[in-house]
Each structure stands twice: as C-alpha cells, then as structure tokens.
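All protein chains of the complex are present and in place, except for one that has been dropped.
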Amino acid sequence: MTTISVVYHSGYGHTEKVAQAVGEGVKSANATLHMIKVGADGAILDTDWDHLNSSDAIIFGAPTYMGSVSGPFKMFMDATSKIWFTKGWKDKLAGGFTNSLSMSGDKLNSLFQMAILAAQHGMVWIPQAEANTSTSEPGKSGDVESVNRIGSYLGVMTQADNVAADQSPNQGDIKTAQLYGTRMVEAAKRWAA
Amino acid sequence: MTTISVVYHSGYGHTEKVAQAVGEGVKSANATLHMIKVGADGAILDTDWDHLNSSDAIIFGAPTYMGSVSGPFKMFMDATSKIWFTKGWKDKLAGGFTNSLSMSGDKLNSLFQMAILAAQHGMVWIPQAEANTSTSEPGKSGDVESVNRIGSYLGVMTQADNVAADQSPNQGDIKTAQLYGTRMVEAAKRWAA
Amino acid sequence: MTTISVVYHSGYGHTEKVAQAVGEGVKSANATLHMIKVGADGAILDTDWDHLNSSDAIIFGAPTYMGSVSGPFKMFMDATSKIWFTKGWKDKLAGGFTNSLSMSGDKLNSLFQMAILAAQHGMVWIPQAEANTSTSEPGKSGDVESVNRIGSYLGVMTQADNVAADQSPNQGDIKTAQLYGTRMVEAAKRWAA
Partner (left out) sequence: MTTISVVYHSGYGHTEKVAQAVGEGVKSANATLHMIKVGADGAILDTDWDHLNSSDAIIFGAPTYMGSVSGPFKMFMDATSKIWFTKGWKDKLAGGFTNSLSMSGDKLNSLFQMAILAAQHGMVWIPQAEANTSTSEPGKSGDVESVNRIGSYLGVMTQADNVAADQSPNQGDIKTAQLYGTRMVEAAKRWAA
C-alpha cells in the first residue's frame, strides 16, 4: 500500500491545520498516512524516523519565519544528514508546504529550501499543480475561497491571519492543501508501478 | 544632484505603471530621474547606457513571466556584462520591483535574480522597507488599499489583474512603489555624503 | 519508446558540449533523443515544439550569464507560456543543467529558475543524484576528474575555463552530465510504467 508521511513543524497551529488538510487529501486517496510533528527542539521520535524511511513520499511542512523555514524545522532538516550519507531517501517522492502571515512573506524561499533538501537526498520533487482560480476579475486576486489563490507552484503556500487556527488559513488554502495531498498519492502510485 | 535610473521592461503596461510610480517617488524627493524602457529585443539606447553609468542608483523593474524576469529584461541584464568586466557599477545602489498576475506568482525568484545581478556588479542593495499594513484583520490580507499588502521585502512586488493598466495594479501597490522610489533617493543621498 | 528532449542554449559551445554529454547518457539508456538548440533570439522550430510536446521528459540547459539563465534561453522559457495555459506539459518529467566560468558563479540561481519553470508547468523534477566524489582529501575539492565535483544537487552544474569547448568543461563534469541523462531515462521509464 502507498505510504505517505507529512512531517511538519507548527508554532501556533496554523501550519498544523494545513498539515492536517494535506493529510486528509492523502487519506481520501486511500494511502497510509503518517503525521509527524517536529518538536520545538527539532526532534521527532525513533518510530517517526522508521515511518519516514519506509514511506513512498515525504511531504515537508513548516511556517516561514523571517523568510525561511522555522528554526525547529531546520533542526529536523539537519538531522536528516545521517540518512543523506547512505542515500536512504534516494528516489522517494518529496513535496512541501509553508504558511505565513503575508501573501508572499518570502514563502518561496522556504519552498526552495525544502526542494534543495529533497534534491540533496536525490528525491523526486512533485510540485503543486493547481492553477490559480482567483484572478479572473479585478480586485479578486487572493480571494479566500479560491484554490491556489496565492499563485504558488513549487509547493503549497497558505496565508494565515493573526487569529486562531480555527479561523485561518481560509477554505481556499485548505482545499489547495487537500488537493496536494491527493496528488502526492497519485504520483506515488504511478512512480511505484 | 542625486541621479536615479529606473530601467524596466513592460509587456502590457502594468509594469510600466509601477515604474512610473517608482519614478514619481524619486521625483518627489528632488532627484534627477531617468526612465529607461527596455525594448522587446532587450535593447536600450546609447544615451540610456550613459544615464545608467552616471546614476547614483539603478532600480530594475520587470514583469515576472514563467517565474522569472521577462526575456527582454534578461537580454538587457546580459548586456550589462560589458560593464561588469570593468566593475563600472561597483558601489552604486540598486533595487528592484516586479509585477505578475498572482499574489506570489514566484515573484521572489525575479527579485533574487535582480539582487544577484546587482551583487555581481558589486552594487549595494536597498530593500523595500515598508511593513505590510494589511494583515491586522481576518480576511483582509492583500486588500487593495494597503502598502506592501503582498508582504515583500527584498524589493517591491505588485499584482495586476487581467485588465488594462489604468485599472490595475491597485492603489496599495502604487503607493508602495512610490515610497520605494523615495527611499532610494534618501539612501543615495546618505551613501553619497 | 521513452523519448527525451534536451533543449538548450549555448553562447560559445561549452554548454553545447554539456548538452551533448547529457544526450549521450540518454542514448546509452536506449531512449529516443531530441536535441533542440535555442537560437540567439530564443526561437526554436515548429518541429522542435512538437518534439517537446511528445517527450516523456524535458531537460533544460543554459549558460549562467550574470547570475541567471542566458537571455535567449529566457526568451524560450517565456514562449512556453502558450503551453502553460493548457497545462500541456503537466506531469512530464523535467531536469536542468547550467555552465559558467566559476565554480559557483551563482549557477544555483539558474537551476532554481528552471525548477520554477517546471513547477509552473506542473512537471515533476528529477534532481542530479550523484554524490560529490572529490572531497575526500584536502585540496582535492573540485578536481577535474571527479563526478559532481562542484557539489550540485538540484541539477547538473559544470564549469568551463576561458578556452575552447574541446578543452573544457573537463571529464568529471562531462561524466556527471552523461549520468544525469541516463538517470532521466530510467526515471521516465519508471514514471511511464
């Protein structure tokens, strides 16, 4: 059975909400899902490492803090170097998502960072493939209901207002995250065939 | 007197509108302004090169097409290599702006591209310094009246809907561009002192 | 049969030499190969577009000029926007290589640019997966015989001295390019299964 891990850090719950949406997309496509939350010190459990190592695809998720992935997530990224030495993740699939307060907020830099991590591991990168559906009318760009309203392609970008995670990110972003989870399962099935 | 050049390409007029706003900010701060429009073949006039060479600061502007600066603007960037050989622009100030249809649209990649060009020339990079003023209320992120509503810092990002340039980009983006032009003059005066 | 296109620009022959090495790697893995050279104006033939559209994978190649892909290659990249509108390249495989005079020369920026282009098209990115074999001894980093001597992962980086293309890039870089061509065929076969 196709197995997908979503490994993420979340500081205030917004990125976790997005992670859960990605996970919903994974489950809706009938894959085994491992949700792995990185601690404030960058650590995950030994069983989490086992899950990552046995997954067909790994989706990385982190908030963008000061223009790149959060410190705890970077601590986790560094810890993958022990796997890098043995090329243990070579030819797994990879993807990523990131959240911040602003529309851009330099989130592309975080996706670059995740794509570089994946490339160093020899992993195959699956981009976000939904078109931005929000731009057909003046003043509508970034409306809260649209899929890929921010216009991100390397991975999923979401935007959270300074409110609790139950209110934000909005439905367009959540839908985008769900679709990305599903896309990753489909890609993993095709790649495994 | 402080002299600033804005060198830009514009495919459909939206980036030109932003360029003009940057220029207004420059003029409002009592600097000499050269507006230099790059042709569809990437060319500028000999007198344009003279203006660039004699400027205290050069602000680069281009639409983001397929995730990086437009082809004609890249042709212009390549043509600066003749100046690079003699380090003719070393220690001038530099900055940049870019426009696309989506909120992100991978515009950060274009700003990276401009910052790298500037760095290769040994130019000093002046970032956009206005805070995003649009994020205090849920659902308001990216509202059309706010300064730096997209949340960009390396340079100015603007977003244009698929309508004529007189309707878009909106007032928040135009104001951001004006403030950036003014900031560049202030930086040039300080740097020249 | 697996079909791979290598679409590249070359200003002085060095990038073309690398492109040919990638092509050799493709052919050695028994795939159909289309070599497509972008003109100084960014144009390719109508039949070239047909070949790109019917390929399982497209490998992008360009020199890095002033820190990003050459102007002519960017003109080509922009021309792919007509395909972008119909998502015609979605789920094809993609990869990239770039050459410049220096070891770094900001070539990573060109690979980012290619990866972003691919992501906007919804293409799956196949990274370079060979370890840098040159770093085991002091002073040996970047030696001319080693595979991935520059230490690049997103795609292939090569370095050419200021001599004719028959002398440079060196054998390590050429071998790296060949291995990447072969890897792309293997990935395309797996992805098509």
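Each chain carries a letter (A, B and C) given by its place in the written order, and its residues are counted from 1.
The working rule: contacts are C-beta pairs under 8 Å (C-beta built on N, C-alpha and C of every residue); 3 or more make two chains touch, one makes a residue touch a chain.
Because the structure is a prediction, the values reported are computed rather than measured.
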Hidden-chain contact residue, picked from the options A:Thr47, A:Ser81 or A:Asn162: A:Ser81
Contact footprint on chain B, counting only the chain that is left out: 87, 90-91, 112, 115-116, 118-120, 122-129, 131, 153-154, 187, 190-191, 193
Footprint left on chain A by the chain that the document does not show: 42, 65-72, 74-78, 80-81, 84, 106, 109, 112-113, 116-117, 119-120
Touching residues (missing chain, whole complex) on chain C: 67, 100-109, 132, 135-142, 144, 149-154, 157, 159, 161-163, 167-168, 170
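Everything below uses one rule, namely that only the chains that are shown with their structure count from here on.
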Chain-level touch network, classified as line, ring, star, complete or other: complete
Junction residues of chain A, two or more chains touched: 153-154
